[in-house]
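This report refers to the structure that appears directly beneath it.
Missing here is one protein chain; the remaining ones are kept as they sit in the complex.
Right after this comes subunit A.
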Amino acid sequence: MRHSVSLKIGPVGFRIGSDWRVPIAALKDLYRDYPAPDDGIADFNVRLFAARFWRRFIRPSVMIGGDYIIPDAAPLPLEMGLLAAEMGMNLQMALGQRRYLLLHASAVVRDGKALLMSGVSGAGKSTLAALLMARGWRLMGDEFALIDPMSGLVYGFPRLISLKNAAIGLMRSTLPQGRFGPLMKATPKGNIRHLVPDAQAIAAMETPARPALILFPTFGHAPAERAVDEAEAFVRLTQASTNFVGLGQAGFDTLTRLVREVPARAIDYPDTESALRLVEDLWSATA
């Protein structure tokens, strides 16, 4: 393709090609501190392309392609090209990842131990991970946590943090020196702005950690906390994994080991201050 960039996020290498310069320029800027894939060979390819030749120029709209695709996915306008690239990378991970058990969860590390936070879209796992990063935790990722079937360790995937709607202003005020991508308004998920993970997150992005606590946060309720037993954690995390079934017994063994070894809690929170207090208290008590 005319424009391309190769980069590595955590243990996974990507090559992103595009018919347009702008999304690649944005990726090169925001991922400038990330390494290239090992030996220059990407694990996954993403292609941003025009469905018809003239769509490169007239009301340009970006189709997302790659090694793994969703048929009939709707294109995005070129102003959302960065979002398309991120969606393309997420798609490769969700559909193609076989090396690790992939959990839809954010992950942060303190003292070498990992906290996993899994929840439905809007539960606040990206925002909480970003806020914990601002408090000195090492960010492993806001979207995917990768569990190694052999060791049970968590590997990070610290892509750009995807902030949505109110979280954008919150993180702008929390991290005024942070590096932010362009504001993309009225995307399918509302307003989106990406935040570059801090230097600590990028420098240690290939360093795994032993999982020590699993949280299932829910936003919009009075502060509350309850234990989640092994069976419930197992069911919730099978639902949060895109490749549990595909990995066969390796996925089963990895997930049963995780929920038996790592305590899990569900937390409700009405605002981020309450959430951070709950997280810090639970971490002190259990991890």
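Please note the rule applied: a residue touches a chain if its C-beta (ideal position, glycine included) is under 8 Å from a C-beta of that chain, and two chains touch if they have at least 3 such contacts; residues count from 1.
Rule of thumb we're sticking to: contacts and distances are computed from a predicted model.
Novice: Given the choices "HPr-rel-A system PqqD family peptide chaperone", "Xanthine dehydrogenase YagR molybdenum-binding subunit", "Cytochrome B" or "Deferrochelatase", state the protein name listed in UniProt for the chain not shown.
Specialist: Per the UniProt record, that chain is "HPr-rel-A system PqqD family peptide chaperone".
Novice: Of the residues A:79, A:148, A:225 or A:253, which one touches the chain left out of the display?
Specialist: Result: among the candidates, A:253 touches the missing chain.
Novice: In the complete complex, which positions of subunit A touch the hidden chain?
Specialist: These residues of subunit A touch the chain that is not shown: 229-231, 234-235, 238, 245, 248-249, 252-253, 256, 259-260.
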